[in-house]
Every structure is written in structure tokens, then in C-alpha cells.
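The complex is shown incomplete by one protein chain, all other protein chains being positioned as in the whole.
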Amino acid sequence: MSKNQTAFQERVDKSLNDDFLRKALVAAQEKLRNGKKEQSEILGNWENWRKRAEQIRQHTIENLDSYLEQFALNAEKQGAKVFFATDKTEAVEYIKSLAIQKKAKSIVKSKSMVSEEIHLNQALESAGIEVVETDLGEYIIQLAKETPSHIIVPAIHKTKEQVAELFSKVAGEELPADPQELAKFARKVLREKFLQADIGVSGANFAVAESGSIVLFSNEGNARLTTTLPKTHVVTMGMERIVPNWEALDSLLSLLPRSATGQKITSYVTGVTGPKRVGDVDGPEEMHIVIIDNGRLKILGTEYQDILHCIRCGACLNHCPVYRHIGGHAYGSVYPGPIGSVLTPLLNGLDEWKELPYASSLCGACSETCPVGIPLDNYLVKLRRDVVETGRASKLEKIAFQAFGFATGNPSFYKLGVNMADSALKPFAKGERYLVKAPFVLKNWTKVKDLPMPPKLSFRQWWAKEGEKQDGR
Amino acid sequence: MKASLFITCVADVMYAHVGESAVKVLRSLGVELDFPKDQTCCGQPGYNSGYFAETKRSAKQMIKTFQDSEYVIFMSGSCAAMIRETYLDLLKDEPEWLDRAHQLAEKTYEFSEFLVKVLKKTDLGAKLNARATYHHSCHMTRHLQVTEEPISLLANVQGLDFVEIPYKGDCCGFGGTFSIKMPEISEAMVHEKTEHVRETAADILVGSDMACLMNIKGRLNRNGQDVRVMHVAEVLAEGCGLI
Partner (left out) sequence: MADREQFLKRIADRLGRDRRHNVELPEFQENPWDEMYANYAEEDYLNLFIENLTALTGNALKVTNPTELSQTIEGIIKKENVKTAILWKEKRLEELSLQQALTEKGVFVKVWDSALAETELVGFAEQADIGFTFAEMGLAETGSVLLYNQGDLGRSVSLLPRVYAAILRKEDIKPRVTSALKQIREKHQTIGLPSLINLITGPSRSADIEMSLSIGVHGPGTVYVIVLDY
């Protein structure tokens, strides 16, 4: 067993034994997937919308170089600075140098998953700069020194009591375990941070190529404050977040909130086009857009290219039965759930992440729900193929499936196996119709379920004996 | 009407009764059924585990075996999906085999699908007094897209009190090797499924995929829940007094 597998199994076990987490995940999925279902029915012709969104994403990715070029030129026309970062080191260095140059003491952040990919917070903190996450869920997990467990609701694994405890430490007094009161407290504390911060770091839900604009979706308003109050605005965006023009945003704007939470639209959709202009009063004086590759480039031109269509709505997480039982932390990566199980090995390699594609029963709920038509379950199987064909599968498994290939290609051997199954398992059945303790790999089954004892005659034996002749021919 | 039966590896080893039921039901509907003896496994276990080369061997054997059949009736929705969807992707670089795979896909039908779409039968005059629910297996629903046919067959069984299972789209947790490789997660999923079965208060859980039913039954037993699992074919065979 590789070190990671043990670590993964440990995390899975921990999650499975966390009663609160499991209840919270069931409740969250209930709300979020019912919300999506309801909204998709109200919207009507959901498939047409999906198709359009997929077309736009596909066209964009296929022409990514042109659109990124167009985006950068247009953003610069409006006074933004654009930096293309190949990897996390380049991205972090740019932002850190900027922060040091600005003599920044405090930075506020609105949600950016790519900023977690590049470990931005740690790098800035090590330079002695305070970094404050302002999205309520991200603020909570920052205080808890944890990673997000869901793309949309990052602190879903935390009880209100745990949140109260965290906030009470900040407050210096005991706060009630009441979500609304705790949110009020966060508003107060973070409002101060917004007003004092030197730099605001945001992500970008979409970057509009035709005007060089960034579009941010938020419900809380922290993205607006982050991009208005501090003097410098930094955008961290994955290079695939481009949309060709404003009208093309329609299907994505219509599908993302509905798919994510069952809302028709987020409270705020904010379009930022450059820093403040001459004559503007509020707004940042400088805007720096950091466009990040960090492994996305090598996915282009492969059979996995469509994974770059992802708009980070989280619908796949909300529909995944595996995610429902183990939550985000078990995956151990920035992106959990079906999207994470595909994207993480693709971005970061199979060596460290080869377990993730197997954390799925291949039920296909993810692919079915994805608003941009990513064949997630197909990609999971293909990644398993990659594990096998790059020699990363266990020797035992390889032998077993070589035998499988042989047997299924050779009927006489296959028949032998089928007809012998009952005798092979008989000793373990102890005369019962069901086994409660099967041998070898099957013991994993009987640990939690009964296994039927094969009947004396396999179907083909019955057919040869009786079935074939039954109609008297 | 001539047709061949594909029994599936699970039913062949574990559920001969399902095959027997299917044979009796199909014959009662005038189908001249044969069982090509060289059939093995559709290859799903290999494919789902990423062993594509090995799976191709299974696929080619399958194609050869059913070369001359007019129809092939599958006792599992996921196996039918394997042929109709996956074989066409798997063999895309071997044009000759791809051609033959297409031909097989065109005559591949899941059991309920065959009864309803080809034989145009939904009411066999079956009678069975019981409260029943149905497990919509993932591959049959999402890949084969056959959902209505089994339900319409059950709806016409006199005396059968049918109730839909809550969260019917949720996976039972089998996932082939998933149930062995990730047994704790699989357990959580199948346990949830058995709770939904409990909520229906059904005596019988009907399905079209014996692997799923084997998985759920295993947990029902372990929970002490007295629920029978049956393939649609078994319900019809018993309901028509054929078995």
C-alpha cells in the first residue's frame, strides 16, 4: 500500500465516522440538488441551455490562445496590468513582490479556488503580510486552519458551535452559537479589514475577452468590497476562465447559480473593467490580473480537454453519492468530488493522486448533472486505464485481470470457472444460503454484506440439462 | 421470432433462476430462444477497472458469439449498455471490429426493453400479491436510458402494489470492483439504499441488474430486513405460473 493510499483511507474513515459531517452533507445535498432540479424545471429546455453552454466552452478552449490574447490586450487598454504565470511559483512570486513593493500590511481575499491551488496565502503570510479570507465560509476555515470541504459551501463540515468557538476567540468574548448572530459578527470584523486592507485579491468566475473585464459572482458582497476598497486589486484566474463576449455569458450566468445552489442568480454579479478611471472616486488605483496555467496547459490536446470546460458550480459534488458520505476533506485536494477526482490527477500527476479516480462507483450522476457536459465518469475510467497502463496498478490486480481477459476470451476456461464457483465457495457457506465470511478479496464484501451461495447448477448447466430441451425440440 | 439469450456472468453463477424465468417468459411469448454456449462476460469488470486491452478480448468474444443472432436479450441493463455504448468507444481504432460491434449493438436489448419495444407486450396477465418497489440501476438509467419499460411491465401485474423508491436515482454502491476496493464507502451507500427500501415497506425489491440486487440483498440480510429481491423476469414468470 502506498503512503497516499493509507492517508486517503484514513481520511475516508475519519469522515465516515463523523456523524455531524454525514448529516450535514445529506442535508446540504438535499437542499442543493433539489434547488437545481426545481430551477431547471422552471427554466425549461434545460438540455438546450446545457448544449449552448457546452458549445461556448468548447469553442473558447479550442481558441484559448486567441481569446487570452484578446482579453489581455483589452484589459491593458483599460489600465489593468496582465501577467501570465506558467506555474504556482511564478504566480506567487509576482503577487508577493507586488505586495512587498506596495509595503502591504494587510490583504483581503474573496473566494478564489486557484489561489488555493497556488498556496498564495501561505506565501504572503510568510512575508509577514496578514491575509484575511472574507467569504464567510472561507473565513471560518481560515480561522480553523483547515481547507475547504466544498466548492460553494466551504465550511459545511463545521457545526455552529464550532464556528461560535472560533469567532469567540476573535471577539475575546463568548458568542452565541446562532448562525445569524455569528454572521453579524463576521460582517463587523471583516468590514474593518476591508477598510484597512492595502490589497484586495479576488478570483474571476469569468473573464470577458472582448472588453478585458472580469466577472464575479457572489452572494455576500465580499467580492464587491474586495474589488472596491483596497488601493490595489489583484485577480487570480485559471487560464480557462475566459468567455468570448458579454452575450456569450448568458448561458453560463443562467446555469451556474441554478446548478450550484438552485438560485436563479447570485445576489451580485459584478463586472470589473480595469482599475478606477479618472473621475472615479472609489475603486482600486491599480489592477493586476494574474492568468495562471499551473498544469492546465498539459491537459489541452489530450482526450481530457473538456475538463477545462468546468465553471466550478459544484453540481457534481451535490449529486455524488460518494461525496455525500465522505465530504470534501477525504479527497485531500483543493477540488473534491468528481471534478476533483479528475482534475487533481491531471494537474498534479498520478503518482500522488492515483486513488482518486477509484473513489467512485461510476454511477454517472456527475456527468448527468454537469451543466457544461463534461463526461466525468468516462474520464474517471480513462484515468484508471492510465493507472494500469503506466504500471501503477498492483501486481495482484494485474494478474487477476490478465486472467479475466484470458478467461473471457476462452469459453472453455470461462465455463470451468462458472461451473466451479459453487464448489469453491461451499466450504465457506457452512451449509447456509448466504455466506457471512467469504475468502480472499471477497472478505471485504462479507465484512458488511451477505454473499449468496451460488446454486448447485449454474445457468448454463441448467440450460444444458433442461432448458435447451424444454420446448421439445 | 428467434432470439439469443445473454445470461451475464453474475446471473450465470449466482442467479440461474433468473435465467430460467426469462427463458420461460420469452418462450411463452412465442420467442424461439437459443443460448450460444461460447458466451462469457461482457467485460465490464475489466473496463471499469481500466484494463482496456483485456476488455477488448471479452468484447471480441462477445461479438463472435452473437454474430448470427437476430436479437440478443440481455439479463442486465449495464451489460447491454456496455455493448451499445462502450464497445463502440473501445473498438474505435479497429474498423473491422467496430463495424461488427455496431451490428451487435443494433440487435442488443435489455430484457424488459425487448418485451416492450420488440414484442410490444406490457401486460402478460401476471398476478402477484405483494408490495413492490424497483431499483433503477445507474447504467441502465443513465447509459442505456431504459427506465419506463420495466415499470410498465410491473404496473400491469395484478395484485402488485407498486411504490416508487425515494431517491431512485441514487447509486446502490456496487460499482463492480468499487465494492471491494472501497468497501467502507460502498457500505455507506448500500446502507442508505436499504433505508430507502425500508421506507417503501415493500416485500419485494425488483430490478433489472442482478449485480445491484445482489449487493442490496446482501445488506438487507445483514440488516435483518426481510425483503425478497427479484428480477423483472422472475416476477413475470412467477406471476404467470410458469415457474
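Chains here go by letter, A and B, matching the order in which they are written, and residues are numbered from 1 within each.
Just so it is clear, a residue touches a chain if its C-beta (ideal position, glycine included) is under 8 Å from a C-beta of that chain, and two chains touch if they have at least 3 such contacts.
None of the values given here were measured: they were computed from a predicted structure.
The undisplayed chain touches these shown chains across the complete complex, A.
From the set A:118, A:131 or A:190, the residue in touch with the chain omitted from the display is A:190, counting the whole complex. Which of A:12, A:132, A:182 or A:435 touches the hidden chain is settled by the complete complex: it is A:182.
Between the chain not shown and the residues A:170, A:265 or A:416, the one that touches is A:265. As for the chain not pictured, it touches subunit A at residues 24, 27-28, 31, 44-45, 48-49, 52, 55-56, 59, 62-70, 72, 78, 82, 84, 86, 134-137, 140, 153-156, 158-160, 163, 179-180, 182-184, 186-187, 190-191, 194-195, 210-211, 213, 219-222, 224-225, 227-229, 244-251, 253-254, 261, 264-277, 279-283, 293, 297-298, 300-301.
Quick note on the criterion: only the chains that are shown with their structure count from here on.
With each centre defined as the average position of its C-alpha atoms, the distance from subunit A to subunit B rounds to 32 Å. In the complex of the two chains, the subunit B residues touching subunit A come out as 7, 9, 11-20, 23-24, 27, 32, 35, 37-41, 43, 45-55, 57-58, 60-61, 65, 138-139, 142-143, 169-171, 173-176, 178-190, 192, 214-215, 217-219, 221-222.
Those residues of subunit A that touch subunit B in the complex are listed here as 12-13, 16, 22, 321-322, 325-326, 358-365, 367-368, 381-389, 393, 397, 401-402, 404-411, 414-415, 418, 421, 434, 441-442, 444-445, 447-452, 454-455, 457-464, 467-468, 470-471.
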